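A protein chain is absent from this complex, but the other protein chains hold their places.
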Amino acid sequence: MTLAPNSYTEIPYEEKKRLFDEMRADPRYQDHLYGCYECGICVAACPSARFYDFSPRKIAQALARQDVELIYEQLNDDIWNCSQCFSCTRCPRGNNPGGLITVMREVAVNNGLGSARDALEGYGRVVYKIMGTGTQVSPDMLQPNAFPDWGPHVKEISDHLDVWRRALPPETLHTTTTAWQVDDRTITELYFIWHATGVMEMIEEVDEGLYEILNDVMEDVLEDAGFDDL
Amino acid sequence: MSKIPLPIVQERRERQRPATPPTEDIREKVFEIEDAGEWTVHRVPEPYTEVTTKYGRTKKIPHQGLWHHKSCGQCGHIPGYSTAIFWLMRKLGFEYDDPKDQTSCTAWNYYASATSNSAAQAAVAMRNFGAAYESEHFPLIHCGTSYGHYKDVREELVAHPHLRAKVRSILDKLGRPFVMPEEIVHYSEWVYAMRHEFAARQVLDLSEITATVHPACHYHKLVVEDAIYDPDIYGGQRTAVVTAVAQALGAEVADYSTWFDCCGFGFRHILVQRDFTRSFATQRKIEVMVDEANPDVVLTHDTGCVTTLDQSQFSGKAHGRKVGVPVMSEAQFAALAMGAHPYKVCQLHWHNTENRPLLEKMGIDWKERWREFEDELKQLESGEKEYVTWDDVDAEPVATGSDS
Partner (left out) sequence: MSDAVLVIGGGPAGMEAARSVADLGSRVVMVEKRDRLGGTPDEAGYAALTPSFESAEEALDRMRAGVVDRPEVTLHLGSTVVEASGEAGSFSVTLQNAKGERVTEEVGAVILATGFQHFDPGRETQMYGYYEHEDVITLVDAEKMLKAHEFVRPSTGEKPRNVAFIQCVGSRDRRIGNEYCSKVCCGISSKQAIEVRRLVPDAKVYIFYIDMRMYGYWENQIYWPAQEEYNVNYIRGIVTEVVKKGDRLLMKGEDTTMGRPMEVLMDVIVLAVGMEPSLGTRSIASIFGVPQNKYGFIEVPGEPMDAVTTGVSGIYVAGAAAGPKDLEDTVSMAGAAAVKAVGLLRAKAKGAA
C-alpha cells in the first residue's frame, strides 16, 4: 500500500510488487537495509542530492516502509541520479542507500524498464568496451566530439595518440584500443564469466543491438576455447 | 592552513580509552573459510610494513613481489599515473609483475550501468586474484574503485556460501585456483608505507609547495575499517594516505571545508551526464580549495578523482570560475620529488589543467624537459626507436614478471 499513489497508475500494483520482490530476493538487500532514523546524515553527504531532486533518505525510507508504489516511482525517476560514491554508508543505522540503488538498478536492467533503457542510451559503446575488451576506457575514446567540454586538450591527445602511447615506458601500455594489453586467454575467460552469470541476458533486455554485436564477438572465441557448455 | 591546536586536542586523545572495534575482522573469516577447505588464502609476502586502520587494527602492506592490478582510467587516459607507480617501485629496486593476464575489475561499468550482478563481479575479482596467485605475486590494486569493490566482493563472498559456490564453479571451469588475498591492498597504502623511503631519495625541495588532498570515496567510505588512519595525521580522525605522503616529502598540506565531499565522478555522470560532474568538481571542490587554501596542486589517489578534478576545470575556466589548479596522484608527485621526468615518467601532457607554474615552483625546468620529450617523440615518429623504455627514464633495471 502507499499513502498517496499519484504516478504510474497505469502499471498494475502486482507488477510493481513483483519488481520489489525481485529486489528483496537479492542477498545483499538484507545487509543494506535496516530501519531509518530520518536523520538526514546520508543526504548531507550525498553529492547527487545537491544537484538533483534526489534523496538517499527517501530511498531508504520508501524501502523500509515497503511502499511499493513509491519504490516503483523511484525505480523510474530517481535511481540513475545516484553517484554511487557510497558517502551515504555513514548511516548510523547501518543502511547502505547506494548499495540498495545498485540492487534497484540491476532490477531495472533485468526487466528492461524504460528508465534503464533511457539511462543506457549513449552508453552502449562503454558497455561494449568493457565486456568486449576487458578494459573500461581506451585511449582512442579520447575524441573531441566525445568530450567537447574538456577543451582542445582532447584533440591534442587524439592527434598524437599513437606516438604518445609509444612514449610510455611500461610495455603493456602501448595499446590504443584497450587501456592496457590483455591476453587472449584472459579475454576469453571474461566472456565465459559474462555468459555463465546471466550478464548477457541483462544486456539483451536493455539493448538488443548491443547484445547481437557482443554475441558475435564472443561466440566463436568461446567455442574455439572449448567453452561450449554454456 | 588552519593548524590543529595541539594542547587541547592532544589532551583529549590522551584521555582516550581502548575500545573494541565495532566490526568483526573479516580476515579471520577469510582464514576460517580456508580452514574449511573452500579457498586458498594468498599470504602477504615478507617483508611487509604494518600500518594501522580505522579501528586500530593492523594491516600488512607488502613491499615487493607485487602483481600490479592496473586501472582502466589510469592506463587509458592518465598513463603517467601507472607509470609513476612502476617507476617508484623500480627506484626502490623492487621486483614486480605488470601482467597482461588481468582484466578490469569492471566496477566502473557496474556502478554506472548495473549491467552486471554479484556473481559476475565476484567471478571477475576471483579470476584476477587467481591469476595473481599463479604468477606468485601479490595483488596491488591501483584503482580506488577496484579496491573498494573488491572489499565489497570479499564481504559478499564471506557472507553468502551460495555465491561462493557459484563463483568457485566458474573458476573451476576456467581452470583457475580459488584464492582470496590475505589483505586487499591499494597502491596508495604502499606509497604511504614507503613514504620515508621516498623522502630519503628526494632531490627537490617542496617546502614552498602547498597541496590540498582529495580522498577517494571508494577508498575510505566503502568497508571503512580497512582504510589507513594514523594518529599523527588529522588526529587520527580522517584517512592518512596521501596527506602523510605529501607531508613526508616536505610539502604543506592545506585543509579546506569540502574535504569529505565526493569529486563528482558519478561513474555514469562522467560519461553521459557530465553537467553534474563539471558543476560538482568545480564548485564543490576546486573553487573551495582555491578560496580557502590557494593550493599549488591537488593530490589524490584514484583514477576517477584525478580525471574529474582535472578535466572539469576547462569548462569552469570558460565560465570564469576560480579554477586552474593542477591535479595529479601522490605517486606522480612523489616521483617528481625524486627526480622523475615530468613527461617521460609522469606523462603530465595527458593532464589538462595548466601545470607549468607548479613545475617551476618545484624547481623543474619544464621547457628543457619538454624539449627532451619531443626529441623522444621525433625518434619514435622517424622509426629510429619503437618505444620509450625504462632505460630512457633513469629507472633501475628490475627483474620483473611479464613486463621484463
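Think of it as A and B in the order they're written, each chain with its own count starting at 1.
Here is the rule we go by: a contact is a pair of C-beta atoms (placed from the backbone, for glycine too) under 8 Å apart; a residue touches a chain by one contact, two chains touch by 3 or more.
Since we're looking at a predicted model, the values are computed, not measured.
J.: Of the residues B:Arg238, B:His301 or B:Lys344, I need the one that contacts the missing chain.
T.: B:Arg238
J.: Of B:Leu66, B:Val224 or B:Cys263, which one is in contact with the hidden chain?
T.: B:Val224
J.: Using the touch definition from the top, which of A:Leu33, A:Leu75 or A:Cys91 touches the missing chain?
T.: Once the missing chain is taken into account, the touching residue is A:Cys91.
J.: For the chain that's not shown, point to the residue among A:Ile11, A:Ala25 or A:Cys39 touching it.
T.: Only one of A:Ile11, A:Ala25 or A:Cys39 touches the chain omitted from view, namely A:Cys39.
J.: Since one chain isn't shown, list which residues of chain A touch it in the complete complex.
T.: Listed in rising order, the touching residues are 34, 37-45, 49-50, 55, 57, 90-94.
J.: Just checking the interface: what residues of chain B touch the absent partner chain?
T.: 2, 4-5, 8-9, 12-13, 15-17, 19-20, 22-23, 224, 234-238, 255, 257-260, 292
As a working rule, only the chains that are shown with their structure count from here on.
J.: On a C-alpha centroid basis, what's the spacing between chain A and chain B, in Å?
T.: 22
J.: Which residues of chain A touch chain B in the complex?
T.: 26-28, 31, 45, 47-48, 50-52, 80, 83-87, 89-90, 102, 105-106, 108-109, 116, 119-123, 126-127, 130-131, 134-139, 141-142, 147, 149-151, 153, 157, 160, 163-174, 178-183, 185-187, 189-190, 192-194, 196-199, 202-203, 206, 227
J.: Which part of chain B faces chain A closely enough to touch in the complex?
T.: Residues of chain B touching chain A: 70-77, 79, 82-83, 86-87, 98-104, 106, 108-120, 123-124, 127, 131, 148, 155-156, 159-160, 162-163, 166, 170, 173-174, 176, 217-218, 221-222, 224, 260-262, 264-269, 271-272, 274, 276, 278-280, 284, 311, 314-315, 318, 344-345, 347, 349-350, 352, 373, 376-377, 380-381, 386-390, 392-393, 395, 402-403.
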